[in-house]
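What follows is a set of notes on a single structure, which appears directly below.
Only a single protein chain was left out; the remaining protein chains are all shown in position.
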């Protein structure tokens, strides 16, 4: 699936997007955050306060307990500051 | 003093303004409404539901119990419908 | 801080129409400290097609003064960087603007609240009266004051 990162999540990870292939056991957004946190220093830093990280599956906001299922796109970002 | 009439108060009285010289006993706005009501059919009609009539003394809203004192201008009109 | 902002203030009562963009620019031009601008435009409705025109009578002199008093109260209540109120009188056709309120401030809440407050008090305090002229032979008549408008003004007294 495609992973997108925005704002300081993007800056810490060092890329705006990538294709990821999480292992079988990764079922929820929280599982995916846990797995990504182990992918390197930048990831660990990006997700260190994972409660503050927001997620969207296929361009709709979801909570961390949401099932990923067949989503084609997941995005991680800080709380929004538009408007 | 100068009396001004607006909207249907003006239409019923048949004039937009006039100089009036109320007798000594007329102290308040309510007194003046009472006196004006006796000045002819149009006046009686204009003030028949006197609770709905608003008044201004020298261009500031006042209640019917306000003292007229040395006001130079008094205005009578229905509830406002601007905006 | 409200104290350090110069509050640009414009109050006008006029027969001619107004240009919302120009009025807004007059409040905001040359400023880089503003965060929010709210405009309210009140329009003449055709009332389902039966209205030919609206005739707005006003009390010259008092109209400007009373709007000025309402604007001063808004400035006391909210830290505003700018306020404009323009109210028309005379004959107005459906679709034409009647009244304009513009508020400018640092943050959105005060601009929204002040604009809403100004409209509620213009409705109940500013000496204007609307008479409807209908498309059909019947003459229409004076628009009655709405209890809903009094209630809207009351809510700011809490």
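Read from first to last, the chains carry the letters A, B and C; within each, the first residue is number 1.
One rule holds for everything that comes next: a residue touches a chain if its C-beta (ideal position, glycine included) is under 8 Å from a C-beta of that chain, and two chains touch if they have at least 3 such contacts.
Just so it is clear, the structure is predicted and the values come from calculations on it, not from any experiment.
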Item checked: Visible chains in contact with the missing one -> A, C
Checklist line | For subunit C, residues in touch with the removed chain | finding: 20-21, 24, 28, 31-46, 48, 94-95, 106, 108-109, 111-112, 115-116, 119, 152
Note to self: Touching residues of subunit A against the unshown chain: what are they?
What the structure shows: 4, 6-8, 10, 56, 59-61, 75, 77-83
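Here is the rule we go by: only the chains that are shown with their structure count from here on.
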Item checked: Touch-based graph of the chains, sorted into line, ring, star, complete or other -> other
Note to self: Distance between subunit A and subunit B based on Cα centroids, please, to the nearest Å.
What the structure shows: 72
Next item on the list: Would you mind listing the residues of subunit A that make contact with two or more other chains?
Entry: none
